[in-house]
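I'd like to ask some things about the structure below.
Every protein chain of the complex appears in place save one, which is left out.
When the chains are written out, they are named A, B and C in that same order, and each has its own residue count from 1.
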Amino acid sequence: MIISKESIENHNSSKLVSHKKKYELLNTTLSESSIEVNAIIKKIQEFQVAIPSWALGTGGTRFGRFAGGGEPSTLEQKIEDVGLLHSINQSSGAISLHIPWDIPSDANKIKNLAASFGLKFDAVNSNTFQDQKNQKFSYKFGSLSNTDANARKQAIEHNIEVIKQGQALGSKSLTVWLADGSSFPGQQHFRRAFERTLDSLKEIYAALPSDWSIFTEHKAYEPAFYSSVVSDWGSSLLFAQKLGSKASCLVDLGHHLPNANIEQIVSRLMMEGKLGGFHFNDSKYSDDDLTVGSIKPYQLFLIFNELVDGMTSSEVKNPELGWMIDASHNIKDPLEDLLQSVEAIMIAYAQALIIDRKALENAQLNNDVVTAQEILQNAYRTDVRSLVAEARLLSGAALEPISFYRAQKIRQMLINERGTNSSASGL
Amino acid sequence: MIISKESIENHNSSKLVSHKKKYELLNTTLSESSIEVNAIIKKIQEFQVAIPSWALGTGGTRFGRFAGGGEPSTLEQKIEDVGLLHSINQSSGAISLHIPWDIPSDANKIKNLAASFGLKFDAVNSNTFQDQKNQKFSYKFGSLSNTDANARKQAIEHNIEVIKQGQALGSKSLTVWLADGSSFPGQQHFRRAFERTLDSLKEIYAALPSDWSIFTEHKAYEPAFYSSVVSDWGSSLLFAQKLGSKASCLVDLGHHLPNANIEQIVSRLMMEGKLGGFHFNDSKYSDDDLTVGSIKPYQLFLIFNELVDGMTSSEVKNPELGWMIDASHNIKDPLEDLLQSVEAIMIAYAQALIIDRKALENAQLNNDVVTAQEILQNAYRTDVRSLVAEARLLSGAALEPISFYRAQKIRQMLINERGTNSSASGL
Amino acid sequence: MIISKESIENHNSSKLVSHKKKYELLNTTLSESSIEVNAIIKKIQEFQVAIPSWALGTGGTRFGRFAGGGEPSTLEQKIEDVGLLHSINQSSGAISLHIPWDIPSDANKIKNLAASFGLKFDAVNSNTFQDQKNQKFSYKFGSLSNTDANARKQAIEHNIEVIKQGQALGSKSLTVWLADGSSFPGQQHFRRAFERTLDSLKEIYAALPSDWSIFTEHKAYEPAFYSSVVSDWGSSLLFAQKLGSKASCLVDLGHHLPNANIEQIVSRLMMEGKLGGFHFNDSKYSDDDLTVGSIKPYQLFLIFNELVDGMTSSEVKNPELGWMIDASHNIKDPLEDLLQSVEAIMIAYAQALIIDRKALENAQLNNDVVTAQEILQNAYRTDVRSLVAEARLLSGAALEPISFYRAQKIRQMLINERGTNSSASGL
Partner (left out) sequence: MIISKESIENHNSSKLVSHKKKYELLNTTLSESSIEVNAIIKKIQEFQVAIPSWALGTGGTRFGRFAGGGEPSTLEQKIEDVGLLHSINQSSGAISLHIPWDIPSDANKIKNLAASFGLKFDAVNSNTFQDQKNQKFSYKFGSLSNTDANARKQAIEHNIEVIKQGQALGSKSLTVWLADGSSFPGQQHFRRAFERTLDSLKEIYAALPSDWSIFTEHKAYEPAFYSSVVSDWGSSLLFAQKLGSKASCLVDLGHHLPNANIEQIVSRLMMEGKLGGFHFNDSKYSDDDLTVGSIKPYQLFLIFNELVDGMTSSEVKNPELGWMIDASHNIKDPLEDLLQSVEAIMIAYAQALIIDRKALENAQLNNDVVTAQEILQNAYRTDVRSLVAEARLLSGAALEPISFYRAQKIRQMLINERGTNSSASGL
């Protein structure tokens, strides 16, 4: 289904007065503190978060899955869903495909379809954590790190195939998330598993087009419950260092040990020019894949503080970053969940943009801890929702995405179109 | 398939000389410390760990499942598998069923089949964490705690039905593990969810036969990622207190927050006479459901130290305990995994039995911390494998279960019988 | 030193215009959502957080302490410092003493001094985690749980003495935080340690005046590194249940295992009518005792959500709560740190007060998870600082406490008065 411009305009005019009142006061307040509000709004407008194709259907846990209705069951429908999100918030202008779940039969047609919604193709994702039907060699005991050269070769070729699929669509990067690891002490020789993986990655790297990047994504555990080959940012950085300049690291917020200071990891990787991209989500315990910002919004803000610092500092030579949501919508409407996630990202980004960095630097140099905290908290406690809404308004998106989505009864229309038993391919 | 007595005897005679040499030295050493070795061996022989029906097939994670071959696909085959384990180690003399995965069409026939392998039916388990086909009300938002009275009623009736199934087979207890909880702040009203659950449990409790017990099983998180209704031992104890004397708490080793002192929780629950049973497994990060003793064997020993203390002290009035393994065999042959788990349990139990409790009490009273540690470590560092093997020998089981299982090529025979694509019902 | 009314009025008039602009828009916005702003402001004004006497000096870690200047070295000076805070924010109208660090030589004089600053005496705290000079029996191996009856007796008598000191000053409750526990497996018999502690507490309970309460405070670890006697809310609740109606539980935010859902614990204790009080602070890793709200402000808000719910629901029969900050100011000026802490508490409380509870209940009943989240986030994302400031304004406190404190050069004046080497008694 397609969202009409008119429906958005109608929504916006009904909310305009109330919005403007808040926005204007905020604008005044920020401007009084010498913050260039228009420049910030422009940055917010430009910030685009890719939606992964697997996030458009209901997710599940190992204990089961409670499907919702109207899920997209074809790649075309998935693109439509992202297009729909993008119409509503104008911040989801990219889609990240997962191969083999989303192999297009006609790449050009798919590319045109995406373009019709204003969507680009972000990083493509390979899958060597599951066995596909009729797959020759199993990944039960690993893919790129497998002790069996045949399984490794198959996994390497799959990744190269994924690159080709991505090229046809205009992607510029490959994300490699490995489930490889071990569940029991002794199962795997740590060093040899690392070396086998490195050798495999080198072959994939060699097949990378000159304008492409490859991201390694670390994860402490799950589905391997004792060790992971790419277990932490240190391991991920070693791979990126050994592979070369086109390789960098991808950070997923849910892939760390309890209490990890993720913002410092972000800073370390940017310092080394090796932060490639981000998988946004939130979690309380483990890789819970919850809605972004639903559990630890202050951590999200602190991460954006580092990102903004790293992206704006002339001392940091980091490649451009890829932004993506990676969540599992077990009990929410996936589209609503994604709208909430994008909103939380935009809020954190806006808050990071209004930090008084000069004053902060000064407080840091003088070890004025109280003031440094006040500066961050001042930005964080500011209600920037009207700022983000203003950016949406200017981009032709809806002032209040969730309200709009509900008022338009979009889920019901999708169910009418696709039925209650449609099922997103994938997990 | 059935293990012949003869094959076990042949295995044992080939291992006997080496076994006896070790056992005799251990026997002498222990006896010199006034330990009554024969009494301990008897206790080890009597200790029976129930095998849950769902643990006989390959498990999986939310990212996929790599099936093995020869899995049991009927209840009869599951009972055969447990019978097979019991023939090999004589320590797995019970099976714990999961309804609706294991509903017997003819209870008597199933009972007789189990009896023919020397097996009893331990606790029956209800399942309200998944929706079954054609189920009227969904458990997506909870079962016994659901805000919808219809869903609660359905879940209550299911539990009562499970009791009936269990009665027909000779079970004496019901284990209620609830997936109920919330994944986002605000989703659930904690107190009301507790109260609804309590009201539901009261109805189930009322349907409990007079000689039955009901166990509530706490879990900190998963599949709910923000809160669980029965989140910790404190909540579980509140339910048991409010329900009455037939209610007690079940401890699953993987269901705690990082760094939890589980052995103290065991002590607390026994102190209150409210420890009902145990789900054994091991984990490094989360509810990893790994082979018992594969990650933290010293913790397992410390837990058995508390169990032995509580079971032998006249000051403690705790009901008899139900023992069960609850693991997920993602990358191992499930039967081998279970043999390793039972062995680890027996070793920890044996080590706990040879602790010099008089000396320990003395060291505790005198705050002689070094000696208290030495006493525990002395028991733990003792190689009690020959003691456990001797108990098996006396019970007619195999001296070396895994070696025996492999030498007999049992998995290959099961594959021949059942094929490579058979699949255990359940998850 | 004493803060003049005039200096506060001068500060406030200079900030008034800017404040009023923000406050009025917020007032309008909230009123449009049928929120009774005046009633909320009244609640904020009434909310008083006690300052513990030990929090007025620089704290330290086991690796050292970096003293600041102008620390209070007498009880009189500590009371002055709290008075100073209270003049600035009108929200710190109570002091919580620690015996034996703060024994008054003349109780009446001290009481009058406190009254002159508008301060009450909140819970008194006993100390059995350190040995005092010339103490007869050591607490090295425990106090109320010690295996030596003499040490227990001494600790009991100390607690009774603390009650007497508190009575003389008008306190109405005793907080018992026990360092008792063990650092090595085997050191302590869990059950007997619990029982000895319970027996000791019963003697203290018997000495409690009829209008007094006693709080037990749980802590997972530190200074005991293997087990604590009052390790978790479950253990704390057992003590409170066994002691009687005057006993309840105190929650310190830093005393839990990683990832604990503290807000649910708060709900459980209130459900049982056994939440007695709160120690506010914040932490990322352990019992870090950082400024309230500096690490996990959303968690703080969620806790206040439970507190407001429990305090306003007619279904909950919980005693009135005692509020206290318990932080360690290692690298900040303690008074500035306390001002930041109180501000963070007030913000979280105000956010919890503007939650639309009717709508939330409705969303919960309908399992509308997205809306439930939106409702909480809407309250949390609202910039309520002007609401809190308005409450301060009405109470005669400073609109911007930290700015005021700095502009008045209060620390410098304290240093001039007390020197750079004064030292708060205590740790």
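What we mean here is this: a residue touches a chain if its C-beta (ideal position, glycine included) is under 8 Å from a C-beta of that chain, and two chains touch if they have at least 3 such contacts.
What you see is a predicted model; the values in this text were computed from it and never measured.
Within the set A:Gln373, A:Ser386, A:Gln408 or A:Ser422, the residue that contacts the chain not displayed is A:Gln373. Among the residues C:Ala179, C:Ile214, C:Val266 or C:Met324, only C:Ala179 touches the chain that is left out of the figure. Checked against the full complex, the candidates A:Ala207, A:Val316 or A:Leu394 give a single residue touching the omitted chain, namely A:Val316.
Touching the chain that is not shown, out of B:His158, B:Lys284, B:Arg392 or B:Arg418: B:Lys284 (per the contact rule at the top).
One of C:Phe141, C:Phe278 or C:Phe404 touches the chain omitted from the figure, and that residue is C:Phe141. The set of subunit A residues touching the chain not shown comprises 140-141, 147, 182-192, 194, 220-221, 226-227, 231-235, 237-238, 257-261, 263-265, 267-268, 270-272, 298, 302, 305-306, 309-310, 313, 315-316, 360-361, 363-367, 369, 372-373, 375-376.
Counting over the whole complex, subunit B has residues 21-22, 25, 29, 258-259, 261, 284-285, 291, 293-298, 331-333, 336-337, 340, 347, 369-370, 373-374, 377, 380-383, 385, 402 touching the chain that is not drawn. Residues 59-64, 66, 129-131, 138-141, 179, 183-185, 187, 220-223, 225-226, 258, 283-286, 288, 290-291, 294-295, 328, 330-331, 427 are the ones on subunit C that touch the missing chain.
Please note the rule applied: only the chains that are shown with their structure count from here on.
Centre to centre, using the average C-alpha position, subunit A and subunit C are separated by 39 Å. For this pair, subunit B with subunit C, the centres built from the Cα atoms lie 42 Å apart.
Residue positions of subunit B touching 2 or more other chains: 140-141, 183-185, 187, 220-221, 226, 258.
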